[in-house]
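Just one protein chain is left out here, and the rest sit where they should.
Moving on to chain A:
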Amino acid sequence: MNRLQGFLKQLAPHLGLVAVLLVLVAIFSTLSNNFFQMSTVISIANQVPDLTFLVVGMTLVLIIGGIDLSVGSLLAVSSAVLGVLMVNYEWSIWAALPIAVLVASIGGGVNGAISIGFGIPSFIVTLGMLEIARGATKVVTDSKAIYIGSRIEWFGQPLPGAFVSPAFMFAIATVVLGQLFLTRTVWGRYCIAIGTNAEAVRMSGIRSAPLCIAIFAISGMMCGLAGLAQTSRLSTADPNAAIGIELAAIAACVIGGTSLMGGRGNVIRSFIGVLIIQVLQTGLAQVGVSDASKQIITGVVIVVAVLIDALRTRWSRS
């Protein structure tokens, strides 16, 4: 009994967020007869892996007090490397994938090394990387989309007998691993501590620089995996893919209660943030809302979700 109570108590802070998600589902189910159906679930599960990978890295980066604006471009780099290696050089996916992920990880590591090493705000460094990596993508692909086809599509399509794709399962596993890293490992604890009070961490005799650089590299690695997810979904390496996705990733983290000031965040809640954004997109599309209205509503929901969370924290404190 006590165990159950403890479990519920742990769950309590997440209920507000889950409630927002359920309310959205309820609204769309009333507005559209087609929404509350298995096909919608499959469609959403098919859409989310790219953003899910990105928010795992983004959550960690935000927790240490940084930000990564280059995720969309690093995703595109990874996708381009996959396309060029698999099509132009006819490599197999297993040979191309490690290279693609490595390239994106190096991009993230460079972000971290410059930002931490020289004390430059990560906002600026990753803004630079956003441009550089996008430009490099266009150089590598000659600014043309590369069609890969079935050799990569299988990764993004539902497995026979299951409703979900390997990409989705892989993304969920990454969320769980990310959350375990954050809450159960020494490094995860350090991340939260660094974001809370970096000077106190230093004065406790802990070197934080290598860890912080590694976190940026992990964010880059996540971009590499997101690149795989997106390329397999589209069957194509598109140099103009995922433009502006960094804002969706940050929005998902913030909806999930991650602080932009650092020190607070939770990978699972960020994933719920991804679901909220995706349910909104899919739902609005089904209801037949115009693109313009879709943007407005998405913006409103982001702000309202964060507002509800802020008010809830304030009430629970007083």
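Keep this in mind: a residue touches a chain if its C-beta (ideal position, glycine included) is under 8 Å from a C-beta of that chain, and two chains touch if they have at least 3 such contacts; residues count from 1.
In this section, contacts and distances are computed from a predicted model.
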Should one name the undisplayed chain from "Benzoylsuccinyl-CoA thiolase", "Ferredoxin-type protein NapH", "Ribose ABC transporter, ATP-binding protein" or "HprK-related kinase A" using UniProt, the answer is "Ribose ABC transporter, ATP-binding protein"
Residue touching the undisplayed chain, where the options are A:L4, A:M38 or A:M203: A:M203
Out of A:K138, A:R264, A:K294 or A:R312, which is the one that touches the chain we can't see? A:R264
May I ask you to list the residues on chain A that touch the chain which is not drawn? 184-187, 189-190, 192-193, 196-197, 199-207, 263-264
